[in-house]
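My questions will all concern the structure given below.
Omission of a single protein chain aside, the complex is shown with its protein chains in their original locations.
And then chain A:
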Amino acid sequence: MLRRTLLTTAALSMAFAPAAFAQDDPVKAGFIYVGPVGDGGWTYEHDQARQAVEGHFGDKVETIYQESVPEGADAERAITQMALSGADIIFTTSFGYMEPTIAVAEKFPDVKFEHATGYKTADNVSTYSARFYEGRAIQGHIAGKMTETNKVGYIASFPIPEVIRGINSAYIHAKKANPDVEFNVVWAYTWFDPAKEADAARALIENGNDVILQHTDSTAPQAAAQEAGNVITFGQASDMEEYAPKPRVSSIIDNWAPYYIDRVQAVIDGTWESQQVWHGIDEGMVEIGQITDAVPEDVKAEALDLKDRIASGDYHPFTGPINRQDGSVWLAEGETADDETLLGMDFYVEGLTGEIPN
């Protein structure tokens, strides 16, 4: 048995000889995480993808990671450390690592960098992100249909384009489903702080919101909603299925594994090039978690139809007419948003109240 495995392996390495010799040592892939791998949300999914890389490549690739790296100056130290330890490709998995990633990349021209959700690239820095706003459109629709108080609470993290896009997309589709809906946004100024996230959820619930959307990483808002009773939520970044069928009625799941495997393969093959990737439901980077029975059949059918139309490209979640918050025209009838505007989005659409903090 062992011999057969050995023979197969030998045969395989013969077959793939050119690729195998492009790189002598195992390729080392490093990952910088903003929260702990057990956050149950954002970082958890990145780490699942890291494990998928290990599973896919076996001995050919070695992975390392550092968790709970604060965004800002300390990130630069952590990334530098990882580059010094011999990583060939480093995935920095939070928006706040943008400047540190660019800075470290300048010092290590032979190391490839992949920055998630940012917009700055270099010869050895790619960016990748998922079109979470596609999933937000579906959440918004369900939220608009299901709220009884007509108040939807939104726990936001930081006022960056990715988060603002999500709020706008959810609002537009909630409003279409229910013209009386009103959004209340709370900025938590953290990606991961379960106690604060729970407090934020509670504050929203006490103020009459019966649907809670979150753009923070832990499952704490789900627990707070469950405790409150008649409140629904959506899993964020990860399925958070332990809170199904209620409060969690659906979710956005980030599936990074295919992309990570693809990019590590490119390093092995020596074909890695700087690029900007932005994938959505269609490519499978954004998945919609199961819509539970807590959602009425017709609403569920509408939500799934919306999902299909977005995936097929028939429908863009940002299709005009859409005005900016100040009433000025952003998209005319039938016009769809271009990626550049979306990537730098720093304004609310018409109907949202409150200001984006800066």
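In this section, a residue touches a chain if its C-beta (ideal position, glycine included) is under 8 Å from a C-beta of that chain, and two chains touch if they have at least 3 such contacts; residues count from 1.
By our rule, contacts and distances are computed from a predicted model.
This figure omits one chain of the complex; the name its UniProt record holds, of "Electron transfer flavoprotein subunit alpha/FixB family protein", "Nucleoside ABC transporter membrane protein", "DNA polymerase IV" or "3-isopropylmalate dehydratase large subunit", is "Nucleoside ABC transporter membrane protein". Only one of A:119, A:187 or A:278 touches the absent chain when the whole complex is considered: A:187. Summary of contacts with the chain left out: across A:106, A:123, A:227 or A:339, the touching residue is A:227.
Screening A:60, A:176 or A:202 against the full complex identifies A:202 as the residue touching the chain left out.
On the side of chain A, touch with the chain left out of the figure occurs at residues 35-40, 68, 153, 184-190, 192-196, 198-200, 202-204, 206-209, 218-220, 223-224, 226-227, 242, 353-355, 357.
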